[in-house]
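A single protein chain has been omitted; all remaining protein chains appear in their positions.
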Amino acid sequence: MAAVSETPVLETRNLDKRFGGIVAASAISIAIRKGARHALIGPNGAGKTTFVNLLTGMLRPSGGEILLDGAPITHLEPHRRVRLGVARTFQINQLFADLTPIETLGLAVSERHGSGRDWWRIVGSRAGVTQEVGELLERFGLVDVMTERTAILPYGKQRLLEIAVAFACRPRVLLLDEPAAGVPEAERHEILATIAALPADVTVLLIEHDMDIVFSFADRISVLVNGELFVEGPPDEVARDPRVKAVYLGEALDG
Amino acid sequence: MSSKTDTAVTRFLASRARFGPFEIAFWIAAFATIYVLPGRHLILTETAIWGLFALSLDLILGYAGIISLGHAAFFGVGAYAAGLLAKYEIIVEPSIALVCAGLIAAALGFATSFLVLRGSDLTRLMVTLGVSLVCFELANKFADLTGGADGLQGVTMAPILGVYRFDLFGHTAYVYTLVWLFVLFMLARRIVNSPFGLSLKAIKGNALRSSAIGIAVNWRLVAIYTLSAGYAGIAGGLLAQTQAFASLSMLSIERSADALLILIIGGTGYLYGGLIGALIYRLLQDYLSDLTARYWQFWIGLLLIAIVLVGRERIGGWVYFVEKQVAHLFRRPAPSSRAEEGV
Partner (left out) sequence: MLTILFDGVAYGMLLFVLACGLSVTLGLMNFVNLAHGAFAMAGGYITVVLVNRAGLPFIAGLVLAFFATAAIGIVLERTLYIHVYAKSHLDQVLFTIGLVFMSVAAVDYVMGSSQQFVQIPAALQGQFDVFGVGVGRYRLLIIVICGLLTVALQFVLMATRFGSRLRAAVDDQRVARGLGINVGAVFAVTFAVGSGLAGLGGALGAEILGLDPIFPLKYMIYFLIVVTVGGTSSITGPFLASILLGIGDVAGKYYFPTLGAFVIYTIMIIVLIWRPQGLFARGASR
């Protein structure tokens, strides 16, 4: 499956984050190879979202390094990292309430094309952009709501838009922070199917609580507890590990 | 990939920027006033200048969400710049001088834009207020140059493009002002409908998400703040040129508050708010002046309170509702949603 020693597409080395006396992340070293479907799990408050915030640049690490395709991005600002190919979704939707999906995706695509700063032409006058927006709308099942204001969309559609917008950045690494969180049962399958259908060349780091999703999706799992990397390995190994079961006292780990 | 979706996307985006019938009617009426209302040109010139000033404020308030109580700094700087350029005959042709005044104001805007990037709404309010107060004090201090409390005297304007003299009745001044307003408005309209403009709306709506899709938020804000300052500077320059006078009041807090008031009356976030607000303000001023002379500030204060208590979205929503009905009459696509849930 994996090629011989490849540079991991995303790697952290001894990543630390302290808030005063509180240690939110401690010596986290993870290497994610290209095309992986990597899941990050752990009890509440384990530091999973903190880790993602460190990866995306919303938080500055207290120590350690982050490397994208071998090049350090530890001190880059968030928008610069997006340009280099790291995109994320938020646990609670962060969308543009007054914009429509067309505009939201159009914006992300324009930015990626480098024409986000164009002030002299109308949005949508570039065929390449509108084409790509159309493709994204179809891929993420948003065509039927594409001209509605985001604020009035059903939550499931908003969640799909959240993923679509991150995907529109054509990331090398896509960080999904609990993509199915808060989505009503009836709309979940669409989210899961969409995630499963993501192209193979996009590396995905998935944070999830729902073990069904984790085990059906991931080819490698890292377990984070109290800010530290606890266990890492392929799903069946992690599922069998008694320490992991102990940490998750009472939560069903098998499939 | 379906070409049907594609076409729908393109059509939707294009419809946002298309000129609606109201817009066309508005500008036809505006230019018609040159011939239809010759006796009112002086008042209309002032109204147009106020509209342009309020428009400049809309660029940062309605589109980028920056609350400023000191925008008159740029207005006043533009006014003094234009006045001084004319008085000392540094640049004699008014249009070129006006562009320079705008650039000077924009430079000040650029320099101070970094101050408004940080902090809460209140901090920004204070900083913008502080900048305008500093400008006021400086203008006061350098009275030799600016004329201090007496204002800038001795300004004489050369003919526009060497041909059109400023006349006593203000006809030339009005056409001049209206042309500038039109040009700048169309430019602003283009900008807000561009990808850049869309990114500003995004930043205003959710700055976090904006940076998460690769937008360098701070630089965009600097850019629009600078542009807005330039527009305000040109508005001030127009006032100085059409009245051949510049005064400290053009830099005052009252001026900044007036611009805010005018913009709020007309509505933020759709560009026409500044112009419509200026018209309404002017009409109110005429009407109330007949009634109460110097105490009309009282009624304006009351109006402001009423607007806030009723709710700006409800007023804006009502306008939007009326427009939508009329748009249906003309069977054009509905105007873009501009019901703001609060700036």
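As written, the chains take the letters A and B, and residue 1 is the first residue of each chain.
The rule we apply is simple: a contact is a pair of C-beta atoms (placed from the backbone, for glycine too) under 8 Å apart; a residue touches a chain by one contact, two chains touch by 3 or more.
Being a predicted model, the structure only gives us computed values, none of them experimental.
When the full complex is examined, the chain removed from view is found to touch B. Checked against the hidden chain, the listed residues B:Ala107, B:Leu133, B:Ala244 or B:Ile280 yield one contact partner: B:Leu133. Of B:Ala14, B:Leu115 or B:Val175, it is B:Leu115 that touches the chain left out of the display.
Annotation: of B:Ile67, B:Ala107, B:Leu145 or B:Ala244, B:Ile67 touches the absent chain (contact as defined above).
Within chain B, the residues in touch with the undisplayed chain are 61, 67, 69, 115, 118-123, 125-127, 129-131, 133-134, 137-138, 140-141, 253-254, 257, 260-261, 264, 294-298, 300-305, 307-309, 312, 342-343.
Heads up, the rule we're going with is that only the chains that are shown with their structure count from here on.
For chain A in complex with chain B, the touching residues are 56, 77-79, 82-83, 87-88, 90, 94-100, 102-104, 106-108, 110-112, 115-125, 127, 130-131, 133-135, 137-138, 143, 146-147, 149, 165-166, 168-169.
Within the complex formed with chain A, the chain B residues making contact are 1-2, 5-6, 8-10, 12-14, 16-17, 190-191, 193-199, 201-202, 205-206, 208-209, 211-217, 220, 337, 340-341.
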